[in-house]
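One chain of protein is taken out of this complex; the other chains stay put.
As written, the chains take the letters A, B and C, and residue 1 is the first residue of each chain.
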Amino acid sequence: MRVTVLIISFVLMIASGVIAFTKGAIEPVVRNIVYIHVPASICSLVCFGGLFVFSIMYLIKKKPVFDYLGAASAEVAFVFATVLNITGMIFAKAEWGLWWTPSMRLISSAILWFLAAAYLILRSSFNEQGNKANLCAVFGIIAFVDVPFVYISARLMRDIHRPSFSFDSSWQSAALGLAIVATIMLASALIWMRADIEKLNKRLN
Amino acid sequence: MAEENLKKNNSAALEAENISKSFANKDVLRGISFKVEAGDGVCVYGSNASGKTTLLRILAGILQAKDGTVKIGGWDIKKSAEKALPMIGVISHGTMTYPQLTVEENLKFFADIYNLSDKKERVTEVIDEMNLSKFRYDVVSSLSRGTRQRLAIGRAVLHRPKVILADEPFTGLDSKSKQKFIDIINKFKKAGGALVLTSHHVELAGKCCEKIVVLDGGKFVAEANIGDDDVRRFCEDHSTSTKEKI
Amino acid sequence: MSNSINIIKAIFVKDIINELRSKQTFASMVVLSIIIAWIFRLASSGVESAMAAAVIMVSVVFSSILCCERSFVVEHDEGCIDGLLSASADRGNIYIGKLLFNVTMLCIFDCVMVPVVCVCFNLTPAGNLLKLIVILLLVNIGVSAVGTLLGSIVMSIKSRSSVLSILIMALIMPMMIPAISGLLMVFSAGADGGMFSAGQSFSEIAGMMAAYDAIFVTVCWLVFGFTVD
Partner (left out) sequence: MNYLIGAFAVSWAVYFVYLIYLSFKLNSLNRRFESKYPPGK
């Protein structure tokens, strides 16, 4: 099941790549980073949403599975935020000539990365078990509440980031859509695997 | 059986039913039930990590149980907390007092928290009762361990509770302070209060408890009257399994 | 209701007395901020409003870490938190009491720290004093709202202060941006805040910070109970 999801996701990714480079290439060519940058950004937000939902579910239902899922989505969110920031930085270097500059989207995606990292640090720093799951869930909730403010406050910055690409052909939108779907499938498979690891770890100790 | 007799009486001071608790997805307590009548003392015995402290913290309303109900004098500790909580007094290994505050300020603070109607009078009363009038304006950090323990007991009985929950009250006390503690508790019990305490010292616990309950690995294992012969042996027999596991 | 106010007041007064006796937290907060200001001054050359704004925010955040951690260490040292929890069913009261204490501490701290920074960097915010006070107050509330909750979260961790600093910093970022542009407006006498603030007015900035405060106080108040369970 999990393997199937992964395979479908890779097939979709390759399909989107083929469409992007045959029919939907964006000029100048470096802007094609968008096909990996935008899906990563959407996925990290989706994973943050997952962290929020699972944390609330854990606090209400107290079922261990939600704790595992919350931990997994935070880690996957961290991975996607890393990709988001790296691709963003490479794009910035190519377009504007510098790796990083304080501007709206750049700051907000950096903060997203900090938040995910902070959750992982908190989670790894408990030496005795205690009510670790509760505390991590609480932090997950307030970290997600922080996200909208990240975007609102970043509006204060002068923005050199393109708000969104205007696509001239539907091929381009199709390629991007396919890439987004594929990446979300990849993300859910990763969360699933990570949650299983957490569960096995807990049972073994 | 002693348990049968307990069940006939309806006005139990403390009634715990089917309590379960899990920490970090590991079960700490599994389905524990017992009753304590007014004027009675129960000692909870168990090896380390058998869940006694957790049980006491749940009974005190500090932690919330995953399952099960705790009733204090007939009031549910979750649903009608404002009725149930003032009936509980807690003593734990920590003294639960602020080292930078004076004896009087400490008691006054908890009187405020419990919102007593006669704060000043009650604080003075407790200070006299616990023989603390000499130290009334002293900062707690300057007091000896035994005096602090007296203050801790004073803090626990400040709001006239019906039940006292004591977690390892004898650790770190010399024999004189231990005797003093037992005297105070027995006076409290004579006045109609109930006592639940956790301890390793069966002999000491025997001086203020009638019944002993043995916990092991978060489960209820056995119970006995403390007057019985060989109660110490009995306790150890029933709590060996965790030692083997470790 | 009146019962809650009583409990909040009792906790607040107790914490203030405790701090007046030991003076430990406040002293370390002030010394830390003076050292920070002094180091930044070494790297600057004369009047620099941008650096002053940064120094103020860094000092507030680091001091709040000390303050929020300390205010819960006091409770956990002798197990007093258990006494509080077994006395009052509503955990939110404890949060509000602690929050008030932390905000008060930070406000008193600001009264010392801001003049020091102004002297260091040759600034005179006299004309914009009201704006300065508004911004500092909003920052204090926001930082303490998050810090009080996180202080309670990290209590079961051994290396709590290092974890706490990371958590507070990550969560307070969105607050930093409007706060720094507001401070820049104050110190550069009305001009817009340098590379920040794309045409935002002061009231918009203050409104954004107030919204952050309101939402975080509410959310943290709601979830505080889970951190002590």
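Keep this in mind: a residue touches a chain if its C-beta (ideal position, glycine included) is under 8 Å from a C-beta of that chain, and two chains touch if they have at least 3 such contacts.
Everything numeric in this text was worked out from a predicted model, so none of it was measured.
Across the entire complex, contacts from the unshown chain go to A.
Contact with the omitted chain, checked across A:A15, A:I184 or A:I197, is made by A:I197.
Of the options A:K23, A:K63 or A:K93, the residue whose C-beta touches the omitted chain is A:K93.
Hidden from this view is one chain, which touches subunit A at 6, 29-30, 32-33, 36-37, 40, 79, 82-83, 86-87, 90-91, 93-94, 186, 190, 193-194, 196-197, 200-201, 203-204.
Simple rule for what comes next: only the chains that are shown with their structure count from here on.
Between the Cα centres of subunit B and subunit C there is a gap of 38 Å.
Centroid to centroid, with C-alpha atoms defining each point, subunit A and subunit C lie 30 Å apart. Touching of two or more other chains is recorded for residues 229 of subunit C. Counting partners per residue, subunit A has 130-132 as the residues that reach two or more other chains. Interface residues of subunit C facing subunit B in the complex, by the touch rule stated above, are 3, 6-7, 9-11, 14, 17-18, 21-22, 74, 77-80, 82-89, 228-229.
Taken together, the subunit A residues at the contact with subunit C in this complex read 59, 102, 107, 111, 114-115, 117-118, 121-122, 125-128, 130-132, 134-135, 137-139, 141-143, 145-146, 149-150, 152-159. Within the complex formed with subunit A, the residues of subunit C that make contact are 146, 149-150, 153-154, 156-159, 163, 166-167, 169-171, 173-175, 177-178, 181, 195-198, 200, 205, 208, 212, 215-216, 219-220, 223, 226-227, 229.
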